[in-house]
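Worksheet: the structure to be examined is printed underneath.
Missing here: one protein chain of the complex. Every other protein chain is in place.
Entry: chain A
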Amino acid sequence: MFNYTLRRLIFTVPVLLFISFIIFLLLDLAPNDPTGNLPMTIPPEVREKIRVSLGLGEPIHIRYLLWCKQFFINEPLNILEQVTGWTIGDGERLRVRSWSTRSPVVDLIVERLPQTLWVVGLSYVVGILIAVPIGVLSAYRQYSWFDQIGTFISMIGFSVPTFFTGVLMIVVFSVGLGWFPSIYDTTHEVTNWESFIYQLRQMAMPVFVLALYTAAQISRFMRASMLDNLNQDYVRTARAKGLTEKTVVLVHVLRNSLIPVVTVIALGVPQVFGGAIITEQVFKVNGLGQLLITGIQGADIPLVQTLTFIFAVLIVLFNLVADILYGLLDPRVRYE
């Protein structure tokens, strides 16, 4: 198992390097321009100077290697310095800087992480907590009214896009009823009971919208997996032994059914860090998803490059985690 993990980890290095190069090429080839969003009153000569000052005058391979150096060497060193308080070298090194804010991209990401983790992360947890019981019950009482309603709701969750449900919620609960704020306040700090309640209120709508989507997906997986297991011979054996129905379903069937679901959940975790581009935009949560979309709109290549690459790293890592989890949970699966 350890050897397997190590082998996989070593193999991810060339994969990730390749991915970073492809992302860089794609961004470079895309017809986009960091000065494209500036007012028209700024003349072309000045635009050209701006492009040169951003480093766009250099050939592509130089720019790629520079980014690699900044991202793989300078940024980790900086993090190390901040964490340990050591000083390595003269402490003056080029960092990956966003073109629109001129500040280090890593600092921007660190600033955005809390709201993304709170809102998108919490919605993922809530979604799973809703999905598992629904999946279990739907499978146990297949084709009952509960199963039919569950299926219907998850179809809605699957097929209605978040930019629709999000705006619908705002119109109903913010404009109509005035229960929740339509704009997320990222400067809000939880210090006492009232501010905690406010935090809950401002998180309620985005969390619900995202949780609906997550729950829809996972409850279908849970239901299918439960159905597979309920018809297995070991379930009949357990019942024949005289175990209570509760023990049969919640201990024997549920545990076995969770194996594939857990891997699905693990594979979905990178999406949490990726933020929810549309939902964050609708509720003005301004997390990582919104950072990415403003970067794309403004042709802020260092920002987009760094963010997409971090997402790629997370996806590769959580794929590995899912594989390992599968091995740990299911004794029948062994990697050698």
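Just so we're on the same page, a residue touches a chain if its C-beta (ideal position, glycine included) is under 8 Å from a C-beta of that chain, and two chains touch if they have at least 3 such contacts; residues count from 1.
The criterion applied here is as follows: contacts and distances are computed from a predicted model.
Asker: Could you check which of "Phenylacetate-CoA oxygenase subunit PaaJ", "Electron transfer flavoprotein subunit alpha/FixB family protein", "Peptide ABC transporter substrate-binding protein" or "FAD-linked oxidase C-terminal domain-containing protein" matches the UniProt name for the chain that's left out?
Answerer: Hidden chain identified via UniProt as "Peptide ABC transporter substrate-binding protein".
Asker: Which is it among A:N37, A:S195, A:Q232 or A:T247 that touches the chain not included here?
Answerer: Checking each option in A:N37, A:S195, A:Q232 or A:T247, the one touching the absent chain turns out to be A:N37.
Asker: In the complete complex, the non-displayed chain touches which residues of chain A?
Answerer: Within chain A, the residues touching the omitted chain are 31-33, 35-50, 52-54, 97-98, 100-104, 107-108, 111-112, 170, 174-175, 178, 181-183, 185-187, 281-282, 284, 286, 290-291, 294, 297-299.
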